[in-house]
Every structure is written in C-alpha cells, then in structure tokens.
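Here it is, the structure in full.
Of the protein chains in this complex, one is absent; all others appear in place.
Coming up: chain A.
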Amino acid sequence: MELLCGEVDPVRRAVPDANLLHDDRVLQNLLTIEERYLPQCSYFKCVQKDIQPYMRRMVATWMLEVCEEQKCEEEVFPLAINYLDRFLAGVPTPKTHLQLLGAVCMFLASKLKETIPLTAEKLCIYTDNSIKPQELLEWELVVLGKLKWNLAAVTPHDFIEHILRKLPQPSEKLSLIRKHAQTFIALCATDFKFAMYPPSMIATGSVGAAICGLQQDEDVSSLTGDALVDLLAKITNTDVDCLKACQEQIEVVLLNSLQQYRQDQGDGSKSEDELDQASTPTDVRDIDL
C-alpha cells in the first residue's frame, strides 16, 4: 500500500487561472506589496558575525540541489531563500546552524507551495543527518516567529506569467522562455547580490536575459535590444537603466556559473540513476543507512 502510494505521481495541477493572470490589478498589487518581503538589511555588514557571503552561497547551492533532486515546484527554492535572508537579516546565527536554517526554510516553503511537501526526515538525511527531525520542527517555530508568520512572500515567479502574457511572442516559444527565465531566477537566488532586488526586477531581468540568450540560437522574439528592454521595463514599472544593469548582472552570473551549471547537470543525471536504484529495494546498502 505504502509502496504503491510512493510510486504513483499524485500531483494534481490547477489550470492557469485567467482571473488572476489576465487582470492587471493582480500585477499592480504584487508590485505594491513586493517590497514588504525584502530582507531588512544587507546582513553580512550589520547583523552576522560568523556567516560570510560564501557560506550563504554554499547553503543556497545545497538547497537548490535538494529542491532539484526532490523535484520541488520552481517557487519553493526562491521562497526558501527569501525566508533565509529575512531570518538572517534579523537574527545573528552561527555558521554551524546555517544548514539547519536552510533546511527549515525549505521545509516551510515546500509546505506552503506543494501538495506533497518535503518531510523533515528527508531534509535531515540531506544534511547527512547532522540535524535531527525534532530539531527541524523546533526551529520551524522560531523561523515562523521571526518571520512573523508572513510566509506568502512575493517571489520573481509570481511575475513571470504576467510578463510573458504581455510580450508579443509566439506562444510556442513561451514555454522555452519561461523555462530559461525560471533557471535565471534560481541562479539569482543563489547569489546574494540579488537578495535586495525587488522580485519584479529579477523576474523582468530574467525574462529579458532568457530572450536575449535564446535569440542567439533561434528567432524567439520579434522585439530585441532596447525595444525589448523598454517594453519589459514598462510592464513592471522598472527603471530602464536599473533593468539593464540587472539583466547584465544576471548574464554575468550565468557566465560565471555556466561551467558549474554543466557540472551540476552531470551530477543531476547521476543522482537520477541512483534514484532509480533506490526505488528497487533489493539493494541492501540502500536499506542500511
């Protein structure tokens, strides 16, 4: 019974809701409230004593790996990073607790966004059992309290459909653009540079970078260059120069991590093999933790 449940993919998806996506008020409201969910300060300077920027990158990269391996919804990772940044902006944290915090943030984001959320046990295994499920649950309370239970943060993903809808792209290209933009958003979340940027700017920059990148290989857009940036900037009320700068930064981050990214892809396929093995309970090593 349990085995059966584990193997069926029971995820049910809602159809895109035109009432939400085709109404400009939704976009305007998102733009109005998004700043509320930004971290309060650049915490490496003013709050954290033990944690260094490279540690955030480490924990963010690990979180991204876990989310990818667990095939989490795309929003889970950026949302978890949002929790992480907001918590760290207020609470001095020793580095040895950082991974626990990352796990808690994924736990919460997954529960908010997914029909079948990550379990505490699973997350603890991903920390190589350096934390216990009980600790995860206890700290969940602390993180919730410190975030004042404001979990429904605005993420760049919330803007993607609104932006894509207003672009004059042929619809068959949209899914590819969407996919690339989502990858850029995840990439931005791993980099602290983007932590203080409004999500709408990251979303707009990611769509812009996605279209520019794809344009090199095939014709995905009738708009290019400045015309594209102008249109994008208008959609989300972003300053054109800020948007350009943001898009350039995204492209730099992409270049920097491209090599790393390919490596990750390699790791990803390897882990999928292991995943297949694991579902076969004949492997004794797998059972013995």
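What we mean here is this: a residue touches a chain if its C-beta (ideal position, glycine included) is under 8 Å from a C-beta of that chain, and two chains touch if they have at least 3 such contacts; residues count from 1.
The definition used in the following text is that contacts and distances are computed from a predicted model.
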Protein that the absent chain corresponds to, by UniProt name, given "Multifunctional methyltransferase subunit TRM112-like protein", "Cyclin-dependent kinase inhibitor 1C", "Signal peptidase complex subunit 1" or "Essential protein Yae1 N-terminal domain-containing protein": "Cyclin-dependent kinase inhibitor 1C"
Given A:V26, A:V47, A:L112 or A:L144, the one touching the chain that is not displayed: A:L144
Options A:I131, A:A153 or A:V253, residue touching the unrepresented chain: A:I131
Omitted-chain contact residue, chosen from A:L100, A:I163 or A:A181: A:L100
Residues belonging to chain A that touch the chain removed from view: 3, 6, 55, 58-59, 62, 65-66, 69-70, 91, 94-100, 107, 111, 117-122, 125-128, 130-142, 144-146, 148-149, 267, 270-271, 274-275, 277-279, 281, 286-287, 289
